[in-house]
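For this view, one protein chain was removed and the others were kept in their places.
Read from first to last, the chains carry the letters A, B, C, D and E; within each, the first residue is number 1.
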């Protein structure tokens, strides 16, 4: 089993990773969620996003693709922002969305593309 | 609009890309499917997989993540093979599957991990 | 509100419709399911399939398309049989499956096409 | 087979159960839906919610969990209200939403938590 | 393999079919989508909707049923309009939505029925 960390470390480590990945947008989503928000920080960011083996860029490609096909647009908006934060271009996010079409069809891709446009517009 | 190719080219180009990505496993899935198989070759591989903007490695990370959360295990098996073909290690595929957990939970990740083990076992 | 029927009528009417639509395959699925099976007969077949406004042919086109994109292959097998029973050709079922691709992608369509082949093979 | 009731009884019984479970919110959703609304009353509430074997409290725990993972937020709002009506505390609804995380991930749970907050705010 | 057409033909043919099926609503959705929009025209409308074997009426029955159970309401709105354009009555669209209930339950059907009402209201 890999190295164990105590929970305080998991929380702090998660908070740092969340800030790195999602910036302010992530904190705003997580802050009002109580224990659920704490698990997002500890588990999603403290445990999973802190793993080695894939770059943050690759993790966000996977995440944008997943959230597109799952149709979770609120979180997709946060993670399209995250993808841009960790170095993907808007063109590469568009490409990731286009890659979902053969696997889940046009409707979820159309919705994701409109979310991408919204994010890009807000960042100008 | 980007460069247009005639359909014969799309088909041939798709077939070449399918062979590059999926090897024999892809052909075996597609061959008996009639017009549906033809669209997989022309559209999924001729159009989409031939696009620039993401590497094949990145496309397969997205695809393994999507097929995991969609629970499409037959196609996941083919694309875990594809991921290994285009240069991901088994460890990186495992990492991609672990990245799905915060977004879609453990059950689909467990199933995907068992598919990965099957593929790795068959390749030894 | 439209005409009300008592439950005994709903059950008998549903059983007759189930036999018309699914033949023996439907009965085999429903018989061992207790109250759940009774609701399938009363509600799905007694109430819904007995409605006017769409032909059985049109209802099965809708049903094959839905079960394809939902990935429910056991029930899809029954309803591909039903589609053939109420007058669709195997070619028209194939066409219905192909119609799902733009909306839900290739993986569920591939699985459905393989179910269609299985049904056609068993009917020869 | 269990006792059969005629449809008028099913409708009246369903209407009474709907009022018990969802209060005014349920009626407002169902009233404008024509035959679809009638089936919700007859089948969902007249048949299913009137069954014995689970308490209303337990049925709403199951329903809140299902609607969370299915991402059906409009109906989730009605059933979070229903859960509070039949005796769950807001804390227990929160707990039900947290229980979904290992099975379907954070995005649907985040959305559900925000719906819970909305319901609680409206009830103050 | 069936007749091959060059891509320019596919695009033009798709555009004509899109206009026939979705009218102005389709064009408005597709126009700002770049390459994704081009694939919708070439593949979904140029390839799939131009196939023989099912009438446009039957294709839209399948599509309304699919988009209902997938919960993709933005596209459902476009295709309920398309269904009315190719000759279904509002009553037949309602019937198609009711046909989804046994396969995917009430929540997605309720949402679809509300979309239908919206479309009907806008068309008066």
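The rule we apply is simple: a contact is a pair of C-beta atoms (placed from the backbone, for glycine too) under 8 Å apart; a residue touches a chain by one contact, two chains touch by 3 or more.
Not measured: the values here are computed from a predicted model.
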| item | value |
| --- | --- |
| Touched by the hidden chain, restricted to displayed chains | A, B, C, D, E |
| Among D:67, D:80 or D:116, residue touching the chain not depicted | D:67 |
| Touch residues of chain B, complete complex, unshown partner | 71, 94, 97-98, 101, 106-111, 113, 117 |
| Residues from chain D at the interface with the omitted partner, ascending | 40, 43-44, 48, 51, 53-54, 58-59, 61-67, 69-70, 72, 75, 91-92, 94-96, 98-104 |
| Residues belonging to chain C that touch the chain removed from view | 29, 32-36, 39-40, 44, 67, 70-72, 74-75 |
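One rule holds in what follows: only the chains that are shown with their structure count from here on.
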| item | value |
| --- | --- |
| Mutual neighbours - chains that touch chain B and chain C alike | A, D, E |
| Between chain C and its twin chain E, rotation from the CA superposition, multiple of 5 degrees | 180 |
| Whole-Å gap separating chain B and chain D, where each centre is the average of the chain's CA atoms | 39 |
| Chain centre separation (chain D, chain E; CA means) in Å | 31 |
| Contacts with 2+ other chains: residues of chain C | 43, 48, 51, 94, 98, 101-104, 106-107 |
